[in-house]
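A single protein chain has been omitted from the complex, and every remaining protein chain is retained in its original position.
Then we have chain A:
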Amino acid sequence: MRDISLIVRRVWKSAFMFTALSVLIVSGTQAQDVVEGRKLFKDNCGSCHTLDRNSTGPALTPKLTELDEAFAIKWIRNWKELVASGDQQAIEAAKFSPAEMTTFPRLTDDQIKNIIAYSKAGEPKKEGDAALSAAAGSDEVSDFSIAGIAAIIIISIVILVVLGRAIKMLERLILKRQGVELAEEVPFSTGIKHLFKNKKFVFFFILCVIVCLGSFGWMGMWETGVHTGYQPVQPIKFSHELHAGTNKIDCQYCHTGAFKSKNSTIPSMNVCMNCHKSVQATEKYDGEISPEIQKIYNAVGYDPATMSYDKSKEKPVEWVRVHNLPDFAYFNHSQHVVVGEEAIRKEKGLQPNEPVCFACHGPVDTMEEIYQYSPLTMKWCVNCHKDTKLEVKGNAFYDKVIEAHEKIKKGEKITPAALGGLECGKCHY
């Protein structure tokens, strides 16, 4: 009988440990899911869906909350299959819009679950901008879910503790009935003390603490200096969503340098004036010129009343740089968007209507305010240079280069790395 109780106790102990550990793991993975989901969402869904309102596709937060997960997974992966199979719900859903949704056969169940998790959780809180009330609602949701999980775990620990004590009590009762003499029951605090005298426990406890702190530290270090999602407040509330998304203005129209130079170049204000001399958004501001557009006028010294410029009033706009590469890293836009365009498109699976810029800058056409989409770490650069297959056909530059590479002739994948693109001096000089 005592053996049984020992076994039970042991099981209880390990269950306790397991639960304690899973608190960390679950909370960790849960957060990761949403981040992963957000990325997948931006890569794959963002061009047609938003979370809270219908656009090309329906608003995803209400839709996915309402839908059964299994159905949603099937639908997202290949809705056409689902419709063809005669699923009534699918046939109904397909009626939302005449625009056909893209199928995503490459997405795994987990990835789709992540997207769903993100859609349900909503946009995470934005860094450095407390004033953004739009994000507040979705923040509550995610906070609540974390708090809920924590509560469940705490409750289960409590239950386990209570159960453990009950088992102990019962055990004592049985022993008493059997007439075994028992020592006085030790008070709880003494029990804890005992626990801490248990070398195995202490060792295990410390190990856990070290593992936890270590892994947090490790993760933290990887994140140090990585500013994915960095979204500073800009002097003018310029919306890429409106300009690139709704109005479909080509990236090059403003960022002229990207196709010629290492800098993509922030447009000078005279470029803005090409349109905003007439586009003043007065309809939204009761006939007044939009205060944001007024900022352009202030910068170039333009007086809309007299439609004249005053050069002495020119004052450059001081944008806050979003994408900060370290000074010792050389990056050239034209290399990527002109020479490497085809390769990058293929590697990143961009749609023909999407500009190649999206590969690194993300779905800019859905960004109300621009944020840093990619981590811009060296690992990120290097991985892409390792994986991307170069499109060398039609570019005479590569003819000789390819001819010279024996390995490539033997069928090795032509990546920037294979042509020496990972050597230090190619980016650091």
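In this section, a residue touches a chain if its C-beta (ideal position, glycine included) is under 8 Å from a C-beta of that chain, and two chains touch if they have at least 3 such contacts; residues count from 1.
Here, contacts and distances are computed from a predicted model.
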Query = Out of "Microcin ABC transporter ATP-binding protein", "succinate dehydrogenase", "Autoinducer 2 import system permease protein LsrD" or "4Fe-4S dicluster domain-containing protein", what name does the UniProt record list for the absent chain?
reply = "4Fe-4S dicluster domain-containing protein"
Query = Which residue from A:Met269, A:Val356 or A:Cys381 sits in contact with the chain not drawn here?
reply = A:Met269
Message = From the list A:Thr103, A:Ser290 or A:Ser334, pick the residue that touches the absent chain.
response = A:Ser334
Query = Any idea which of A:Gly57, A:Gly164 or A:Pro232 touches the chain not displayed?
reply = A:Pro232
Request  = Write down which of A:Gly86, A:Pro105, A:Gly179 or A:Gly394 is the residue touching the left-out chain.
outcome  = A:Gly394
Query = Thinking of the whole complex, not just what is shown, which of A:Thr103, A:Ser145, A:Ser239 or A:Thr256 touches the missing chain?
reply = A:Thr256
Message = What does the interface between chain A and the hidden chain look like in terms of residue numbers?
response = 127-128, 220-221, 224-225, 227, 230, 232, 256-257, 260-263, 265-271, 299-300, 314-321, 324, 326-328, 330, 332, 334-335, 338-339, 394-401, 404-406, 419-420, 423-426, 428-429
